[in-house]
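Let's look at chain A:
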Amino acid sequence: MKRLRVVLSLVLAFVLTLSLLSGCTSKTKQQSSQPNSTGQASKNKNFKVGLVTDVGGINDHSFNQLAYQGIEKAKNELGVTVNFIQSKQQTDYVTNLTQFAQQKYNLVIAVGYLMKDAVEQVSKEFPDTKFLIIDSDITDRPNVASATFKTEQCGYLVGVMAGLMEKEKNAKLNDQNVVGVIGGMQIPPVDSYIAGFQQGVKAVNPDTKVLVSYTGNFNDPASGKQMALTQISQGADIVFGVAGQAGDGVINAAKEKNIYAIGVDADQNYMAPDTVMTSALKKVDTATFDTIKSVLDNNFKSGLVYFDLANDGVGYAKPIKDVPQSIVDKVDEYAKQIKDGTIKVSDQVQK
Partner candidate 1 sequence: MNKILKSIYMPILAVIIAIIIGSIIMLVTGFNPLAAYASLFIGAFGTLPNIANTLANAVPLIITGLGVAIAFNAGLFNIGAEGQYWIGAIVATWIGYSFKGLPWYIHIPFALIGAMVAAGLWGGIVPGFAKAYTGAHEVITTMMMSYVAIYFSHYLLEFGPMMEKGSVPQSPLIKDSAIIPTILRNTQLSYGIFIAIAAALFVYWLMYKTVWGYEMRAVGFNQRASKYAGMNVPLNIVLSLSLSGIFAGLAGAVQILGVQHRLYDSFTSGYGYTAIVVALLAKNNPIGVVFSALLFAALGTGSQYMQLNAQVPGQLADVITGLIIFFVAADKIIEVLKSMFKKQKKEELAS
Partner candidate 2 sequence: MSALLEVNNITKMFPKVRANDGVNLVVEEGEIHAILGENGAGKSTLMNIIYGLYRPDSGELKFNGEVLNLSGPHEAIEKGIGMVHQHFMLIPVLTVAENIVLGAEPGGISYNKKKANELIREISRNYHLEIDPDAKVKDLSVGLQQRVEILKAFYRHAKLLILDEPTAMLTPQETEELFGIMRNLKNQGISIIFISHKLDEVKEISDKVTVMRRGKTVGTLNTKETNEQELANLMVGREVVLRLEKSEYNPGDVVLSVKDLTVSDEQNIEKVKNVSFDIRSGEIFGLAGIDGNGQTELIEALMGLRPIKSGVIKYNNNNIEKLPTRERYKLGISYIPQDRQQEGLIMKFSVADNLILKEYKNSQYSKNGVIQYKRVFENASKKVEEFDIRPTDYNLLAGNLSGGNQQKIILAREVGSNPKLLIAVQPTRGMDVGAIEYIHKRLLQLRDEGSAILLVSLELEEIMSLSDRIGVIHNGVIMDILDGKSATREKIGLLMAGSQIEAKKVEV
């Protein structure tokens, strides 16, 4: 027993020594991660932005990740100090938001509608701290902005692109004139994409059949794949997945069956470069960056803040080469009409 104790204490001493040594190195590393000190940047260094992810974490290929990209961009371009906490469970939200507010962060960003209760609670306790919540609808707090995305608009644009592609001929397209869309759960943030997509397709190609189905979850790629394969067997040659990680399965199925897929939220082309022809973008990164800038410029607006085509809050990703320039031009034309109000896109799914 004595011997064991000796060994343990030796190991402990060894670890302590090493950690003292590494203490020096890691300090320098932290400094190097600070932004390049331009004049303006050093001024903004005392401006602190905290990001609290929901349980998805910053590698979710979706809005948490985009929000993170937004604050990174702000760090690099505006020189503000940023930090983030990944929540592990729902009860962490209040704690994590409070943590930032207590440490006098100027702006605290909460990602996702699940944090609504937590933001309402914490923002009341810390009236001097500004909060931004993504995808929610808090309107009665002077220090809270709720970012809402008009995703029916970008859904419309990728719908237009899909409808036009159905008239094209290439190896990946059949002549059955069918496209499909796979939703996660039947909730408004998903349905707005689907509604826009349906209208976009019909606008350019009224004969195209649009299949709609739901996986019932956001986290099971296998179910997304199964749904996609079913639609493909019914003739779909372009599939649009609006289903979080379940959507990964949709792209997978398209790749396997050699047809086209459309990504969602972020540019998902990297997942299958020849398959994902474009993505409907919900630019959470833009929203976070813009909000940071607005607070910095004393221009913060509380309540609902809409992000749409007009302020570049939604959009579509640069299409791959298979999509002819003529179609891209056409899509841009529709974009312009949405921006100037000529076309109004509904967010209600047609049954």
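The candidates were selected such that all candidates are chains of the complex that A comes from, given by their letters.
As a working rule, a contact is a pair of C-beta atoms (placed from the backbone, for glycine too) under 8 Å apart; a residue touches a chain by one contact, two chains touch by 3 or more; residues count from 1.
None of these values were measured; they are calculated from a predicted model.
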Of the listed candidates 1 or 2, the one touching chain A in this complex: 1
Complex contacts: residues of chain A adjacent to candidate 1: 1, 3-4, 7-8, 11-12, 15-16, 18-20, 22-23, 25-26, 29-30, 55, 83-92, 94-96, 98-100, 102, 113-114, 116-117, 122, 125, 185-189, 216, 219
